[in-house]
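Removed: one protein chain of the complex. Kept in place: all other protein chains.
Right, subunit A next:
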């Protein structure tokens, strides 16, 4: 039954949308949709704080869960009417399960968790959402917020390892690994760093064509001396024979570049230039122009400098 025909709503004058004489990107709403929202607008104008308003917000949300004004008004009512927040948690859980890629629903959940000051359901809930889409950005964002806000670090590395076993190419999980470790033990201890390096190399042996693993390896070493980590270069060169990939080769170039910065040797430069050539011509041809550009750049930075003001012939006289 339309709100306009309900006698308990007869005191309220519905407010239609007014786009003027030349509406743009107009959405053609059904009578039912317009009826609900005409009454929503009426409630909003009066800033009515009532149970009937609260009930209507649920209908408005069902029709358009992306309307942030409806969610804000619902939160105002939740507080003004002292509604049961546990029940609201159940409500928002159902909505997120239906629409897990909507910004407003996750923000609403965060607000309710904050009001309750109770994160106890969160990790399990998010795990369930991730079981349906393991890369849902909103889910990972909410997870990081909960963990950081309520210091729920204890079991997260275990969660990460489980997900990496399920899909070692899930980039969101590798990111989470870095998030957990950098906020707990950190990477400064040689024992931890070495553990992580070995973990990466093991995952690479199992699935060589995995940019995420190589990005993580480079990420944890790039400011700690890529070329100075004991035995790493040798391990990578070994892997090159049996588990090659564009990412391995790019990593090699970066190792050589790091070495050159500390000790500019012609042999190192030549190796770096060779790998760039190999990438450009054979192993990563889609980025051919980039690898050639990098090659020129390395040559220019570390190669023998040609000074045009010197008459090289004159040196021999």
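Some points to look at:
As a working rule, a residue touches a chain if its C-beta (ideal position, glycine included) is under 8 Å from a C-beta of that chain, and two chains touch if they have at least 3 such contacts; residues count from 1.
Please note the rule applied: contacts and distances are computed from a predicted model.
Between the listed names "60S ribosomal protein L7", "Golgin subfamily A member 7B-like", "General transcription factor IIH subunit 1" or "Geranylgeranyl transferase type-1 subunit beta", the UniProt record for the complex's undisplayed chain reads "Geranylgeranyl transferase type-1 subunit beta". Remark: the omitted chain is touched by one listed residue; of A:169, A:195, A:243 or A:283 this is A:169. From the options A:47, A:97, A:166 or A:238, the residue with contact to the unseen chain in the full assembly is A:47.
If you put the hidden chain back, the residue from A:19, A:84 or A:238 that touches it is A:19. The omitted chain makes contact with just one of the residues A:12, A:65, A:130 or A:275: A:65.
By the touch rule set out above, subunit A reaches the unshown chain at residues 15-30, 33, 37, 41-42, 44-45, 47, 63-69, 72-73, 102-103, 106-107, 135, 137, 140-141, 144, 148, 169-172, 175, 178-179, 182-183, 210-212, 215-216, 218-220, 222, 250, 286-290, 292-293.
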